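Mind looking over this structure? Questions follow.
Complex shown without one protein chain; remaining protein chains in place.
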Amino acid sequence: MKTIQPYTPREIMTIMAAREIKNGDIVFSGTGISMLAAMAAKNINAPDSVIFFETGAIDSLLEELPFAVADPRIMYWAAANSRLTDAFATMQNPITGEKVIAILGAAQIDRYGNLNTTCIGDYHSPEIRFSGSGGGCDVASFVPRCIAFMQHEKRKFVKKLDYLTSPGQLEGNNSRQKAGLRPGGVSVVVTNLGVMRFDKDTGKMYLDKFYPSITPEKILKNTEFDMDISRATLADPPTKTELTILREECDPQRLILD
Amino acid sequence: MKTIQPYTPREIMTIMAAREIKNGDIVFSGTGISMLAAMAAKNINAPDSVIFFETGAIDSLLEELPFAVADPRIMYWAAANSRLTDAFATMQNPITGEKVIAILGAAQIDRYGNLNTTCIGDYHSPEIRFSGSGGGCDVASFVPRCIAFMQHEKRKFVKKLDYLTSPGQLEGNNSRQKAGLRPGGVSVVVTNLGVMRFDKDTGKMYLDKFYPSITPEKILKNTEFDMDISRATLADPPTKTELTILREECDPQRLILD
Amino acid sequence: MKNSLNKVIPLKQAIEQYVKNSSHISIGGFTINRNPMAAVYEIIRQKICDLHLYAHSNGTGLDELIGAGCISKLEIAYGGNGKAAPTCIHFARAAQNNEILFEDYSNYMMSLRFTAGAMGVPFLPTLSGFGSDILTKWGFSKSMRRSDPKIVDNKLAVIDNPFGDWAGASKVVLVPAINPDVTIIHVQKADATGTCSIQGLAFADIEQVKASKHVIITCEHLVTKEELRQNPDLNQIPFIHVSAVCHVPLGAYPTAVFGHYDYDSQYLRKFAIAAKNPDKFKKYQNKYIYGAKDHDAFLDIIGQERIDTITADPRTGYSVNMKRD
Partner (left out) sequence: MKNSLNKVIPLKQAIEQYVKNSSHISIGGFTINRNPMAAVYEIIRQKICDLHLYAHSNGTGLDELIGAGCISKLEIAYGGNGKAAPTCIHFARAAQNNEILFEDYSNYMMSLRFTAGAMGVPFLPTLSGFGSDILTKWGFSKSMRRSDPKIVDNKLAVIDNPFGDWAGASKVVLVPAINPDVTIIHVQKADATGTCSIQGLAFADIEQVKASKHVIITCEHLVTKEELRQNPDLNQIPFIHVSAVCHVPLGAYPTAVFGHYDYDSQYLRKFAIAAKNPDKFKKYQNKYIYGAKDHDAFLDIIGQERIDTITADPRTGYSVNMKRD
């Protein structure tokens, strides 16, 4: 039996996210690691999940990894090629939207799972300008479950966002609903250190899992806000099967894994 | 030179309507005589006009006359086959809508060019129920020019509609605009007796043309409301060329002309 | 289950499973084209009643359902059926005799209402209908609306344009979303998971499907996934919207299916004539609907000769020079 290489941070993140995806889910995917997580889920634990893109392609074959959500690779062998408006309607419509799980990235996240992908500093005259919402605000508004992929750093896990691009639990408690939103937004945060979820009542982030060799304390140190770590348990590391499928079937050229 | 058969009431109506269509117009057409008028215009005086249907087909070839706006004959060789929503948006959008001229029929018309295609008697418990608006209300709301085709009878040219399905000038003066509508609605009424238009200021119907062998008085007798006949002149009858093209090119089988 | 599993079931079972007494339904097609007639006849055979039908201009299917007494409430834009019946016979009679509750909209309003349902928003705006009785005359009373959670409290709403006179509009009509319990459409091609390709005009079928909680597809051709994936641009409905797929060749007969067969104007006229007389209509139903155990048996009664007559010419998609009554 071949021995298996230890997993990298990217690999454990990908596997942790993939485990969130259930059979039958419609996976709203971006590119990069989020695409890889969607493909890993499809190959490992959710063969009947469906990848779809805000640009309008659904269930594309993906013989090659796309590098953008407008990559021509997503237009090949799709169930349907439609338009932006159709893709977002699929999520806004609760009949289909309730089955969607989205994978999002962000520059900043706060304790309520609100995301900033717009800027650091003042909006009108930013220190650093990012790409902006794209479909992020829409998805976070519409769908019941979102996975946020983040590097776990203090400047990213902040007390106050410089700009609230995509709504999570807003200010917690039932403020999301009061604002006019359906239940939803970021429901799980997967980082290079652990997995965070949100308290059903308060809407506050808590530590659910920490990775092998990572301590809850280290995670707290990399988080600007207070976070409940009392419920945290050690994450089950990626299994040999998971790693093998991820490496050999999802990204054999290590286009994203490296 | 062949002598030409005298024209029938249907033929003069068709030609009078066709003359309203200008080159470059987009002609919203139903079936029957309205379709024939559109085809006559295209063959006689407006070769660059475009026939289109509320069902979503535009510039169809029409090798055979369609018998319904959902006839498969309109789907062949069209510039585009789209949907109901697209067709109505083309008219609601003023950029394209301003070039649309519509041809409509009705069970009743009033002096302001409002149309009833819904019912005679009480709405909830009608004496006679008709098909209803279809796209009529939409078209009359959106486009600047509509031709109404009517049989000229007192019970059809009424003081008060039993149901106002498609808005014309509403109650005249600037009531159409006040209600929230763009300028438009029925701008000309073509009947078996003559051609009526609407006063720019009052919005009231007046007699513009009466056909050879028809008198303005006869038209008044067939109209329940008062109508200004002071501006009326004798209509130029269909020319030999118009009749020949209509008969030989537009409806050689006399599917609609008879 | 609206995922990528095999959803093929017999039509009889699909109707039993999804269309119940009092269901709110919509059907695809337009007047004499692509009505899901096999499904309509199966609903009639199963004697499903008290249906609430959302229709824009679903001529033939609409009038068969009303004629069979399946419909108690109707939201409608147009009840006509081409040359055979400029006003649908049963529809007119039922309205005149207060046999159904009905409420009138325009075709664009009904299309927008399905679109709003498909988009997951409560309403969409239009500039259609100001000053018309469509805005003022409600078919369903306020008290009836308030007592039925499945019917929206207001037929429509008029609001001032919150953006001043942006786009040249001072006011806007808002029409409320429709989300039927079930929509049934007939398409040229579907695969077992429910991905569909409609050829020719789509009418409002796509919006009706996406607005619905359950969707039954009947199809001329049940094709492989591979066939449909070769041209995703032609697939208007991805499988995620579909509950059941039923393979029913000639499933829109006597209405037309572009590229496959024309409408049977002779049958439509026969239906219209029968509809005018209760006895004749009972005989018509006993022969063609109740007298056939399913659509195949119905087509046997129609006979191959009629089918040959309406079969589409491959170049034009309709039956060239067909005698049309």
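To keep things simple, chains are lettered A, B and C as they appear, and every chain counts its residues starting from 1.
The criterion applied here is as follows: a contact is a pair of C-beta atoms (placed from the backbone, for glycine too) under 8 Å apart; a residue touches a chain by one contact, two chains touch by 3 or more.
The shown structure was predicted, so the numbers you read here are calculated from the model rather than taken from an experiment.
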item	value
Chain not shown: contacting residue from C:40, C:55, C:135 or C:177	C:177
Of A:24, A:94 or A:144, the residue in touch with the unshown chain	A:94
Residue touching the undisplayed chain, where the options are A:11, A:110, A:138 or A:208	A:138
Sole residue of C:126, C:193, C:265 or C:285 that reaches the chain not shown, by the stated touch rule	C:126
Interface with the unshown chain - residue positions in subunit B	23-24, 26, 48, 50, 57-59, 61, 75, 77-82, 89-90, 92-97, 99, 142
Residues belonging to subunit A that touch the chain removed from view	31, 54-57, 63-64, 67-76, 81-85, 88, 92, 94, 114, 118-119, 123-138, 141-142, 163-167, 170, 175-176, 179-182
Absent-chain interface as seen on subunit C, which is shown	116-117, 120-127, 152-154, 157, 159, 161-164, 166-169, 172, 174, 176-177, 179, 199-200, 233-234
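We take it that only the chains that are shown with their structure count from here on.
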item	value
Chain contact topology (line, ring, star, complete or other)	line
Where subunit B and subunit C are represented by their mean Cα positions, the distance between them in whole Å	28
Inter-chain centre distance, subunit A versus subunit C - centres from mean C-alpha coordinates, in Å	40
Multi-partner residues of subunit A (at least 2 other chains)	none
Residues of subunit C touching at least two other chains	none
